[in-house]
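Missing here is one protein chain; the remaining ones are kept as they sit in the complex.
Here the chain labels run A, B and C in written order, and each chain numbers its own residues starting at 1.
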Amino acid sequence: MTDTLRIAVIGAGYWGPNLARNFRASPHWELAAVCDLDLDRAGRLAGPGSGVRVTSSVEALLADDTLDAVAIATPAATHHDIACAALAAGKHVLVEKPLADTSGRGEAMARAAAENSLVLMTDHTYCYTPAVLKIRELIEEGALGDILFIDSVRINLGLIQPDVDVFWDLAPHDLSIIDFVLPGGLRPLSVSAQGADPLGAGKACVGYLTLPLQHGAIAHVHVNWLSPTKIRTMIIGGTKRTLVWDDLNPQQRVSVYDRGVDLQTQSLDGVERRAAAISYRLGDTWSPALSEREALDSMVAEFATSIRERRAPRTDAGSGLRVLEVLEAASRSLAQGAVVTYPIAPHATELHAQLAGELA
Amino acid sequence: MTDTLRIAVIGAGYWGPNLARNFRASPHWELAAVCDLDLDRAGRLAGPGSGVRVTSSVEALLADDTLDAVAIATPAATHHDIACAALAAGKHVLVEKPLADTSGRGEAMARAAAENSLVLMTDHTYCYTPAVLKIRELIEEGALGDILFIDSVRINLGLIQPDVDVFWDLAPHDLSIIDFVLPGGLRPLSVSAQGADPLGAGKACVGYLTLPLQHGAIAHVHVNWLSPTKIRTMIIGGTKRTLVWDDLNPQQRVSVYDRGVDLQTQSLDGVERRAAAISYRLGDTWSPALSEREALDSMVAEFATSIRERRAPRTDAGSGLRVLEVLEAASRSLAQGAVVTYPIAPHATELHAQLAGELA
Amino acid sequence: MTDTLRIAVIGAGYWGPNLARNFRASPHWELAAVCDLDLDRAGRLAGPGSGVRVTSSVEALLADDTLDAVAIATPAATHHDIACAALAAGKHVLVEKPLADTSGRGEAMARAAAENSLVLMTDHTYCYTPAVLKIRELIEEGALGDILFIDSVRINLGLIQPDVDVFWDLAPHDLSIIDFVLPGGLRPLSVSAQGADPLGAGKACVGYLTLPLQHGAIAHVHVNWLSPTKIRTMIIGGTKRTLVWDDLNPQQRVSVYDRGVDLQTQSLDGVERRAAAISYRLGDTWSPALSEREALDSMVAEFATSIRERRAPRTDAGSGLRVLEVLEAASRSLAQGAVVTYPIAPHATELHAQLAGELA
Partner (left out) sequence: MTDTLRIAVIGAGYWGPNLARNFRASPHWELAAVCDLDLDRAGRLAGPGSGVRVTSSVEALLADDTLDAVAIATPAATHHDIACAALAAGKHVLVEKPLADTSGRGEAMARAAAENSLVLMTDHTYCYTPAVLKIRELIEEGALGDILFIDSVRINLGLIQPDVDVFWDLAPHDLSIIDFVLPGGLRPLSVSAQGADPLGAGKACVGYLTLPLQHGAIAHVHVNWLSPTKIRTMIIGGTKRTLVWDDLNPQQRVSVYDRGVDLQTQSLDGVERRAAAISYRLGDTWSPALSEREALDSMVAEFATSIRERRAPRTDAGSGLRVLEVLEAASRSLAQGAVVTYPIAPHATELHAQLAGELA
């Protein structure tokens, strides 16, 4: 391995310490600085006598030429300005999810990264869990066949957030995972959201998101702050096999079922008919062994490797943008009580392609 | 108990034998006749030397003055004609679900029953399981408080039906149960259905149904023929407690969680604000003991008792109609890709009230 | 297939009807007669107008030359006399478990069968469930490697039997299954039983059975009438893989874990040491698809096939005897508060070999 990369963590609140801990422990990285408006908090995170620089000034931080990259763990509304400043200063950037507070600003960040040939990565941590990495691998190698449906449930008795509804609080997890495992990323044909605020909290506390996909497939997400039981399950149905991920079952998180329905196409009276011949497969179930590596450790390694290989990281700005766009469409659907045709911003998709190209 | 009532079962196919077996075993009933176009099949169901009359003619059957009631287990398209003939002949009628093939015909049947002061009951069998009876009782006595949300999942690797989609095949169970346990029955403000046919079977194989209820509450149903794992779960969230019914867990089918979110309304600056004060309850869980009585046995007893007491049965024609109307609205929503405002037929609700009154 | 075999069921009480139903439905068999001291009960089981002979006399029954076999479902104390009479009359015999009330009588039955070159089969129904058949197959083909331990738990809130303790009531299931899946059958080096009667019922209601096996392996059985939760689990650990059978999980009854501990033998200072090098395998889990065939249907088919092929059935008299002997040893261990060295009757094992040989 070549020399370690030097990183600063900006934001020492809830998520920053997790990032700092993993950068510190990673052989790829040297934690060089911690930046927070609250200097005390930054100092505690840096650690007494650790030699890690402590500052409350982003400007001063970015003036440090020995820094290779920054990790931004500040409120979403500040992501755009800090990230653009860091990119202008020639730093690679990791941003805590969501990428930005609006897709428009997220796009500007992506464009700035592409123009400077720098890595802009979204910290979709869940994508780096051993379970999700395995699911992506299985789909990639064709073990499930074509994807028919994805059903994701993430419900729990949760804190009612003061600033966001249940969609913006919980669905980013589901959406970033779906984006990560689907071969072409998450590109729904339309977005339909249904929510309920039965307690009168002023925002949806129960939410359903329906995302029709190409070729008749569908994705659906159920997020809920009011459930007394905790469920975190994703079912991914394919033409060959169906996978069930139960994140709360440590003894068997991922199960692959070799069961399904086969429809044969027949030509009857010159008309193509598929339903004519149905057969059911009742095969074995298989549960792959998963590594025990911490997700954040894999994530910071991917950040380093993408910088070194001058390639887009697995969860690049495009994935952050796609998640943002679906959330924005969901909010619009919720407000209008209607289905929102997607992509809302057709240029976004083109932009994605363009950005991916420029980095390469 | 007074004398037993005499019943004929019409239709000796899939469901008829279950009905016949339960009428035979019930102290309330005497199985008097079996009617089927296929006389052999009817004969086998009646049993050799049993004394149970066998006939292929509905007309001849209905001419029998000693018959008190008939149970119709024929295809849905034939329910209307047979039921109306039976009602005209003065017989009480039990109809296998769905009540009819269209809500218009269902209404005609309900009107005929009301005009003749006869009982017309829908065989929503699931409503008579010990679990659902207990859920209804708990909601009725206020154990859950006001209902906030209902989330029902019924998925399995299922037969792709030749004539109906997954909504019409599976959702009648969920809808009839929701109708049964909600104090005022199922009366959604609108109906929104999303489906997918990823295999090209010519009909939805994966379906989601969203039903906004009064006071900001919501009901949601997920039905799916393509899931390799079988799930049958209904979560009913209330202001006081939340109930989870897991029909595949025989050791703990119904759990009542004394956990939840409490929002207090506060008047701030003259404006009513609710989110201001949130508290979380983390109380005990409680699982009531359930009887082991067979659902069909309770159902045929309810049919007899409603006849004797000259009252509407618990699953009357109105419940059958409400389920039909939601299914029809779902089909329309699916076809239009839009939310369908409910009630589609405003007179239906009035009709329900009127019919309930007339019988009494 | 050659002609069907003609069978009579003796005993129309609890188990007889199950046998009769399966013989009736089997293409291998013709149900020729039902025999019970209670002629009415026998008649109801035979069915009116069925042509099946009804009798209360075993003697008269056995005089029927057209009968090929009898199935005995009478109380255990009567098994010996009826079976011996049937064997003397040249009939093949199936006996409900336990084979007899004592191992001595069981041996006499086995000897009589061998001398007459007739099949004597024990109805260890559980052995013919798809799960147990699959387990036997997996062990036979070496998928688990050498067996290291078997832990079987069968607990439930159960009826306190008037005549037998919890060992004799429940453990025959576990023991017959272990006998069935272990390559050489169940041949423990000793038997140690611990029981408790904390309610003062006059017999053990909670029981533990420890059975050291060859090569340091061990089998252990926990049977319990007082548990409010129902558990039916068997763990079979092998040098290669470990299998878990959870009979109450219909969605995943059998799981095979490719996890384990590997000990390498090393020669240190001329002494063989094994613990020196330990490695842990954390491999995949695999759950084979199981057929849905009813166990009793497979069992009656095996009875017919063993008769036709003139071979010992899979659950022959020897398996019935081995189960009896362990139960008797357990009772002795319980009474003495000591470990009982096994085999109690050394000649039994020789007898098994001899009997197996004579039939062939």
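Keep this in mind: a residue touches a chain if its C-beta (ideal position, glycine included) is under 8 Å from a C-beta of that chain, and two chains touch if they have at least 3 such contacts.
Since we're looking at a predicted model, the values are computed, not measured.
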{"item": "Identified contact with the non-displayed chain, of C:His222, C:Arg253 or C:Arg322", "value": "C:His222"}
{"item": "Candidates C:Gly11, C:Pro130 or C:Gly237 - the one touching the absent chain", "value": "C:Gly237"}
{"item": "Omitted-chain contact residue, chosen from C:Leu37, C:Ala63 or C:Ala196", "value": "C:Ala196"}
{"item": "Touching the absent chain when the full complex is considered, from C:Ala77, C:Leu157, C:Leu248 or C:Ala335", "value": "C:Leu157"}
{"item": "Interface with the unshown chain - residue positions in chain A", "value": "48-49, 229-230, 251"}
{"item": "Chain not shown, touching residues in chain C", "value": "148-149, 151, 155, 157, 160, 162, 192, 194-202, 205-206, 208, 210, 212, 215-218, 220, 222, 224-229, 235, 237, 239, 242, 244, 255, 257, 259-261, 263, 265, 273-275, 278, 280, 285, 337-339"}
{"item": "Residues of chain B (touch criterion as defined above) contacting the omitted chain", "value": "252, 258-259, 282-289"}
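Following the convention adopted for this analysis, only the chains that are shown with their structure count from here on.
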{"item": "Angle, in degrees to the nearest 5, of the Cα rotation that carries chain A onto chain B", "value": "180"}
{"item": "Chain whose Cα centroid lies at the greatest distance from that of chain C", "value": "A"}
{"item": "Computed distance of Cα centres, chain C from chain A, in Å", "value": "54"}
{"item": "Centre-of-Cα separation between chain B and chain A, whole angstrom", "value": "41"}
{"item": "Gap in Å, rounded to a whole number, between the CA centres of chain C and chain B", "value": "45"}
{"item": "Residues within chain A bordering two or more other chains", "value": "259, 285"}
